[in-house]
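With one protein chain removed, the remaining protein chains of the complex are shown where they sit.
First chain written, first letter: the chains are A and B, and each begins at residue 1.
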Amino acid sequence: MFNILWLIPALPFFGFLVNGLVGKKVPKGIVSWVACGVVGLAFAAALLAFKDLLALSVEERFVTQTLFTWIPSGDFLVNVGLQLDPLSAVMILVVTGVGFLIHVYSIGYMHSEEGYGRYFAYLNLFTFAMLTLVLADNFLLMFVGWEGVGLCSYLLIGFWYDKPSAANAGRKAFVVNRIGDFGFLLAMMLIFSLFGTLRFDSIFHQAPLALTFGGGMATTITLLLFLGATGKSAQIPLYIWLPDAMEGPTPVSALIHAATMVTAGVYMVARCHVLFLLAPVSLAVVAVIGALTAIFAASIGLVQNDIKRVLAYSTVSQLGYMFLGCGVGAFAAGIFHLMTHAFFKALLFLGSGSVIHALSGEQDIRKMGGIAKKVPLTYATFLVGALAISGFPGLAGFFSKDEILWKTFCSSQGSNLLWLFGALAALFTAFYMFRLLFLVFHGKSRVEHERELHLHESPPTMLFALVVLAILSIFGGYVGVPKILGGHNLFESFLEPAFTRYFVLESATEGLHSLSLEWTLLLASVAIALLGIFLAWVLYLKRAQIPATLTARLPGIYNLILNKYYVDEVYGALFVIPGRKLSEFLYARFDLGIVDGLVNFVGEFVVRAGEGLKRIQTGYVRQYGFAILLSALCVLGYFLLK
Amino acid sequence: MTFNLVLWGILAAVALGSGLAVILIRNPVYCALSLVVNFFLLAVMYLLLKAEFLAAIQVIVYAGAIMVLFIFVIMLLNLGGEETRDRLWALRAPAFLLGLVLLVEVVAALRYSAFVAENPALSFSLAIAQPTTIGGVREIGRLLFTEYLLPFEITSVLLLIAIVGAVVLSKKEAP
Partner (left out) sequence: MVPTHYFLFLSAVLFAIGAVGFLIRRNPIVIFLSIELMLNAVNLSFVAFSNLLGSLDGQVFVLFVMAVAAAEVAVGLAIIVAVFRARTSIDVDEMNVLKW
């Protein structure tokens, strides 16, 4: 199987070519079959690769396949090569699996759209880019995938390009991503200058020797890499594009902005764990930013009124959790949460898409309510997703979130303060998730009459994905059951060789190990989840007048949070407006003045010179003769004088 | 010796005089005639330089054919002198100046060039030219048909072209 590893990214690319070139002219059925078919086949191939990987012994689970030499330029040699190890195996399964479900869902959701072929072409291209990113065996190829997913994100966010808000959101996403990419590029250049290669394997083998522990070089490189990750994975300070990205179609939000693209940053940090472990300062930065983002975004999500915005901020918050996990050295836990989050967040987004579809386009939760009985399957799956993300015991999110919180508390890189932040964020998560659930599905119906008439459950293509994801959200966590609950934490042990291949940090992840402490924290997590759900029940179902009273009592805070702490406005004043002014200035002075001026000057000069010189042609032969004789004499004189 | 020089001096003076007459006299017929005189004198010079064949050719072709053609055309066009005011009279002084400069340069070239240094016969001392016996028609003819055959043939083509050109150019427009 390993020598057809390249099929995994190649299949979606083929789908992109077909749908891109002929998508407009063929019937929608063909487009759907091609698009979903290639991703489905890619998933099958990923399964095969996974099975073959398992067949290898633990130490051997590292397979590379070099496809061809890409850039042979003197000392700089980059190949297009793929690398399969436990980490990338998990990623390709998540990307192709969840991707396949979302492709199928899109058939139903987008069936009346005009740009049907274009949509699926972009979706396939995205899948190709994401798979390239996770399968790459060197930084440059990973960067190609990195940029590719950024591009597809732009294309898909601005899918309805004649809507100004969508076009602006797409542009904002791309530009903010670019800032992060700048950091990534700088890091790549530093790495190349230090190691002479961009291949992961070579770099990570050399790293412990070439980089001093905690040294300036290691810290700089990893901080720059992390800057790229904050851009792609929407952490502080570059998270501002993700909420706006909800302008795109809902399946896009599910795939790109929940399950896959935003996880690229986490994957990258996990992949470069060797470099990060050599720079404890950077790891601390990662953890702190992760925790801060988690709580910050969760707080904004408490008061949002658009169903997708709540989920967007939830995504930013959960990504913070993943970075928190990586930042305390628990890379496996971070990836575990990445996987479970992919399941339930995609489920929640697709569910919200189902709700929006049922309500003929309504997205404001103040205008929903009481629709649970009309859309039973949507409600049931949404409930599962909400329980999972809140960390309700037994479901997927419980295991992964608890793992991260435990490691944060006990690891030598972690701290109790960070645990507190994480716990608070968990409380907020449970609260806002159930606030959303109650406001959308329960209580009295506040739906506009027109829409109420057309309320209907979604078509089977959409429901299929919801059901599968619900099942995964319930059972997906069982691969990572921790030891204290009697499990073997298969997930962590599966990923272990990927994280201990190059060097083993002195048991950073196994600090305090008292069992009772672990049990206490576990129960605390459960209590927090239940508390959050209870509070939401009280405030939105039992005594539904409380939220309004609170808002009236504390208008300042409420408005601050509702307006996302005015971060966008601050950025605008600090960066966007000066940037725009600078561009205008440069445009007027430099582009128009100097560049255009130079070109025009050349033209003008030629014309003027010509007009001046033409006067030599007087028409008098004798003058011509005079000139000839004069010049002949000058030449003769010159030679005489030599 | 000196007799030769004196004779030569007289011939040179007349040649110069007729040359000046060509450029200064108003009436074009007189200019042409003085040029004929110049050509005759040059023929004599050639004789002095032992180029007998060329002297003969000079008289026959130049003085006899070309100048006749000139006179024909002058008569045909029935030209008078130049009556109207010269528009470019500002060119006169610079022209003379240029002529002077030309003269100076050529003399300087003669005096100081490397060729002169190698050939003492050319120096300004009154060295005597080697007496050599250069042949006449026979020798020139031999050269013409062996070494210089190609230019010879091309010249004949050139003359043909000139004939054709002259005929075409002077045809009257068909009525």
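One rule holds for everything that comes next: a residue touches a chain if its C-beta (ideal position, glycine included) is under 8 Å from a C-beta of that chain, and two chains touch if they have at least 3 such contacts.
Only a predicted model underlies this, so the values are computations on that prediction, with no experimental measurement involved.
Student: For the chain that does not appear here, which of the shown chains does it touch in the whole complex?
Tutor: The chain that is not shown is in contact with A, B.
Student: Quick one: which of A:Leu209, A:Leu515, A:Ala548 or A:Val621 touches the chain that's been left out?
Tutor: Considering the complete complex, A:Val621 is the one touching the chain left out.
Student: What chain A residues would touch the chain not displayed?
Tutor: Listed in rising order, the touching residues are 614-615, 617-622, 625-626, 629.
Student: Where does chain B touch the missing chain, residue by residue?
Tutor: 4-5, 8, 12, 15-16, 19-20, 22-23, 28, 31-32, 35, 38-39, 42, 45-46, 48-51, 53-54, 57-58, 61-62, 65-66, 69-70, 73-74, 76-77, 79, 81-82, 84, 86-88, 91-92, 95-96, 98-100, 102-103, 106-107, 110, 119, 121-124, 126-132, 134-135, 139-140, 143-144, 148, 151, 155, 158-159, 161-163, 165-170, 172
FYI, only the chains that are shown with their structure count from here on.
Student: Would you pull the chain A residues touching chain B in the complex into a rising list?
Tutor: 620, 622-623, 626, 629-630, 633, 636-637, 640
Student: Quick one: which bits of chain B touch chain A in the complex? Just the residue numbers, please.
Tutor: Residue positions touching the partner: 87-88, 91, 94-95, 98, 101-102, 105, 108-109, 112.
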